[in-house]
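Here the complex is missing one protein chain, while the rest keep their positions.
The block that comes next holds subunit A.
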Amino acid sequence: MARPLGAVRLRKANSVTLTVGVALVLFILFFLMSSSTPDFSPARKAAAALHPLSPPTSPFRKSAAGTKLKPPPVTRYNLNNVTTTSRPLENRENILILTPMARFNQAYWDNLLRLSYPHELITLGFILPRTKEGNLATRELQTRIAKTQTQSPERDRFKSIIILREDLDPSLYPLATQDEHERHKLANQKARRSAMAKARNSLLFSTLGPSTSWVLWLDADVVETPPTLIQDLAQHDKPIITPNCFQRYYNSKTKTMDERPYDFNNWIDSDTARELASKMGPEEVLFEGYAEMATLRTLMAYLAKEDGEEGRDLHEEVPLDGVGGAALMVKADVHRDGAMFPAFPFYHLIETEGFARMAKRLGWEAVGLPNYKVYHYNE
């Protein structure tokens, strides 16, 4: 590289310039090396896909520079051997954590890193809208991911991470642009939930792949869960299971930190709701938590027993007819059978609530854990 010119000039150069030059070259080389991911253990390398065209739940071998890529190999997957059991750890079952994200929340990321399930068995999937806020969140997310996947010790690094950007027209997608109050208005619910359902399905059906055992839906605003969340939920061996989503807040009456129920989409159906639904037109949706539509459904949010209350069992189960998406653990088989998040009124239900209904039509039941709590961010 430019040796004749360099050598002639450098012989005359004083030592300071020479040192600076060498230092610069070293610095650049170091920078080039460090920008690539550090090495993984042989076990992880052996399990990686051979080609970039492969299930995204698996990392893949980067081809050495300049070499021509061979055609992808013929790969056989036996889905009869993919187990989904109450002991995921012992059976080394793969978990896919899916998060639709409009804003990046550091507390969410920190909580994710604290999960005690082996990270080498966890794939993360994100979907972000193509809005200004979405771009910002993507950048922040990528920064954190790069740090975790390249600089953290190997046990902290996840198996693989997929970041998707939505294909939906942002103007039709009010999720990212509205504040909490506006977002929850009844009039905006159908469009918002429909867009959300499409985003969830896009994320799910682009990433599920042939080796996932469990799918954990975790909202980007869920900032606090027990580190053993995955093991605790899997232990129940239910096709669909959800903890109770609460929110911490400052109670101005008692002048202390307090908590209140947050997710009202976990419910048991009522005759009133069924009656309301039967009178609705095919395009109408029955939403929960609005005074305009008193459904009198039993909400899991209110079934939680106080700490220390008699008979309080962390693992008490209640059967559910509608579920929310704050934290939702689903056996991959349920999704593979076709249970998805309807973006249209399905039995007058939409998104996660419609999902529970569709799963039921396919023979899969949902349960909730009223006393097992996760916490939503307080805006």
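As a working rule, a contact is a pair of C-beta atoms (placed from the backbone, for glycine too) under 8 Å apart; a residue touches a chain by one contact, two chains touch by 3 or more; residues count from 1.
Criterion: contacts and distances are computed from a predicted model.
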Candidate names "Geranylgeranyl transferase type-2 subunit beta", "tRNA (adenine(58)-N(1))-methyltransferase", "Ribosomal protein S5 domain 2-type protein" or "Mannan polymerase II complex ANP1 subunit"; UniProt protein name, chain not shown: "Mannan polymerase II complex ANP1 subunit"
Contact residue for the chain not shown (choose from A:113, A:145 or A:318): A:145
Among A:91, A:131, A:188 or A:202, the residue in touch with the chain that has been omitted: A:202
Contact partner of the left-out chain, one of A:68, A:155, A:253 or A:279: A:68
Interface with the unshown chain - residue positions in subunit A: 1-2, 5-6, 9-10, 12-13, 16-17, 20-21, 24-25, 28-29, 32-33, 35-37, 39-40, 44-45, 48, 51-56, 59-69, 71-80, 130, 142, 145-146, 149-150, 157-167, 197-198, 201-202, 204-210, 335-338, 340-344, 358, 361-362
